[in-house]
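One protein chain omitted, others in place.
So that you can tell them apart, the chains are marked A, B and C in the order they are listed, and the count of residues begins at 1 in each.
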Amino acid sequence: MRLATQSLNIAGREFKSRLILGTGKFSSPEAMRDALAASGTEMVTVALRRADLTGKGDPFANILEFIDPKKYLLLPNTSGAMNAEEAVRLARLAVAAGLPKWVKLEIHPDPRYLLPDPIETLKAAEILVKEGFTVLPYINADPVLAKRLQEAGTATVMPLGSPIGSNRGLQTRDQLRIIIEQATVPVVVDAGIGAPSHAAEALELGADAVLVNTAIAIASDPNRMAIAFKSAVEAGRAAYEIGLGPQQDAASPTSPLTAFLG
Amino acid sequence: MRLATQSLNIAGREFKSRLILGTGKFSSPEAMRDALAASGTEMVTVALRRADLTGKGDPFANILEFIDPKKYLLLPNTSGAMNAEEAVRLARLAVAAGLPKWVKLEIHPDPRYLLPDPIETLKAAEILVKEGFTVLPYINADPVLAKRLQEAGTATVMPLGSPIGSNRGLQTRDQLRIIIEQATVPVVVDAGIGAPSHAAEALELGADAVLVNTAIAIASDPNRMAIAFKSAVEAGRAAYEIGLGPQQDAASPTSPLTAFLG
Amino acid sequence: MRLATQSLNIAGREFKSRLILGTGKFSSPEAMRDALAASGTEMVTVALRRADLTGKGDPFANILEFIDPKKYLLLPNTSGAMNAEEAVRLARLAVAAGLPKWVKLEIHPDPRYLLPDPIETLKAAEILVKEGFTVLPYINADPVLAKRLQEAGTATVMPLGSPIGSNRGLQTRDQLRIIIEQATVPVVVDAGIGAPSHAAEALELGADAVLVNTAIAIASDPNRMAIAFKSAVEAGRAAYEIGLGPQQDAASPTSPLTAFLG
Partner (left out) sequence: MRLATQSLNIAGREFKSRLILGTGKFSSPEAMRDALAASGTEMVTVALRRADLTGKGDPFANILEFIDPKKYLLLPNTSGAMNAEEAVRLARLAVAAGLPKWVKLEIHPDPRYLLPDPIETLKAAEILVKEGFTVLPYINADPVLAKRLQEAGTATVMPLGSPIGSNRGLQTRDQLRIIIEQATVPVVVDAGIGAPSHAAEALELGADAVLVNTAIAIASDPNRMAIAFKSAVEAGRAAYEIGLGPQQDAASPTSPLTAFLG
């Protein structure tokens, strides 16, 4: 029995999978390629610097050879950008190099927690939207910022669950609920998703998708972990579509208690 | 790609599924039968009073006709028992009526929260173990009680995540961790599992299985919800077998940050 | 302005302070004595072995000389007892040595987490109540056990917030709420209280008192930490007596928003 769920529509493009994968930290491009296939993902984000634009140095420079553009939408990200200007420049370079005009906007001046800069992110988003980019901005779980970005024309908002690579799950639960309640574009929870249960919970709350990287990439068996996340995402989404009961204070008997077996 | 996980062994019997289902609250026996099939479960618990032992009154009295004993281990439960004596009597009646000599021991004198009685549960467990029953006791998340029960010879311990039917998930997380750390018998988290993410989390913590009832039985689409739980349980277990990373305080970059695209 | 709160009545004795202190882990008996005075406590628990009953060996053996029985009710505890028999014997020895006929019943066979044994605790409580002891049992946060103990005649129930010395605060919040709702005797939260905010929260939930030891005893300035806990306990209790508002999902403006300054 298959667990089909509604498809996800971002900027007019349809995705059957609600799991987006990052490509950092894998032990090899081959390991990455296999995990992508196992995960069922249809959208894969790549740090622009890693992509084979310059052809120099990085052993992962040829990473694009391992991501079949017919199977996956390649989503360049601006990781490493410290401000709007750098992010915009990166996005333009990607297009010039033949990559899709989609961009995951990541601007994090802080090297310790890699938290996104709200001001620079909005500024870059406004520029890139005007230039015709499909913009998916990574943000703190800030409902007002999320609203402003969607008003500026971004294709999604991507609030964080907890800091990148922290594995702490949905520490921003309360704010995520508000973002989801108010969103008119898909909400993708990005960062901090360290376990399948975190991914399932995000979908159960009504998030439209999750982005996972570290937890799969550094697992001792990335393929199998990719499948675990795939299953959890489908489970969480299905539960959301069916509808989950509210939390109760008191118990509600599952077995009849009034009478008693003679 | 299938997400095979290690099988579960309870009292020498092997189970491929780590999802145990309850049979209360379904809208009809047919709905229950279909959800059992969809869930992939191999163990199903039935309140003894509902089973067709007396043949009287209850529209669900023929519930056993809907549970194929070749596909499922039928696990009679003593729900409704207020003390050890009543529970023991129920278990014996079940055997006398031809049911398996397995029993889910549930003794909850409190009608509001249906929380289990530790004293009566240990007393009944000692008696039933001596009589050759395979005993699976439902308990509060009490690590010392769990130890005493396993020393008394129970086949599992079944600590609660939160009160029955409350949908509050693993509110007893800290105690569950200790129980799992110290257990020499399988730990089954029972009660409070209201969403697939809760089930996944229990397995990720190292619980051996979960028991779910309300969340599936009262769902608008029990079949699909059963599959969602099945997927979540497999995802959580696979993640546990592979190994999950620890939670970090600081972020750990997934994309390289040192250099910058020229 | 003083923050007077209702007094606490345990077994017919009135206490103005709702903070009970333990005496372990202080750097010296003098440090302990001063912290007790600073805390405003009126009840102090002492491990029987440490009390000067045998007069041998332990540098703390003369601990009782530092606790003025006119200022504090001395509450002998049975810490170190592995079962009911040992606990009962300890309690009797204490009385024989002239200590009050009050006992904090602590039975924890497990050396790692020091969690209490529900079965032995109830057994010992029944015996000691019959012998005329005022019994204050330390228990897991188990609502059914709490009820059974109060039915057996204990003067309080003392559920844990989290394991002894863990500083994890009220990890058993949900169960504590149920215990408090159902209790007919005072509920004292014992163990795990590692910060003033934990103590305040326990009182806000409706707990009648808290027992604190480690957090004060090992502080770099035990006296000042004792005052901090005193303040927090009074604050939490006062808030409970006044009544706290429920948690809301949406914001509720504190400043008028409709009009605007011309």
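Throughout what follows, a residue touches a chain if its C-beta (ideal position, glycine included) is under 8 Å from a C-beta of that chain, and two chains touch if they have at least 3 such contacts.
Computed from a prediction, not measured in an experiment: that's the story for all the values here.
Touched by the hidden chain within the whole complex are the displayed chains A, C. The omitted chain makes contact with just one of the residues C:I20, C:A125, C:M158 or C:M225: C:M225.
Only one of the listed residues, A:M43, A:L145 or A:L211, touches the absent chain: A:L145.
Here one chain is not drawn; of C:F15, C:Y113 or C:F133, the residue touching it is C:Y113. In the full complex, the hidden chain is touched by chain C at residues 1-3, 22, 24-25, 38, 47-50, 53-54, 58, 77, 79-80, 86, 90, 93, 106, 111-115, 163-168, 191, 194-198, 200-201, 204, 213-215, 217-221, 223-225, 227-229, 231-232, 234-236, 238-239, 242-257, 259-262. By the touch criterion stated above, the residues of chain A touching the omitted chain are 108-110, 113, 115-119, 122, 140, 142-145, 147-148, 162-163, 168, 171-175, 178, 182.
Keep in mind that, in the parts below, only the chains that are shown with their structure count from here on.
If each chain is drawn as a node and touching chains are joined, the picture is a simple open line.
Two copies of one chain, chain B and chain C, touch each other, and the residues they use overlap strongly: the shared fraction of interface numbers exceeds half.
Centre-to-centre separation of chain A and chain B, using mean CA positions: 32 Å.
Note on chain placement: the centre of chain A and the centre of chain C lie 47 Å apart, centres being C-alpha means.
Among all residues of chain A, none touch two or more other chains.
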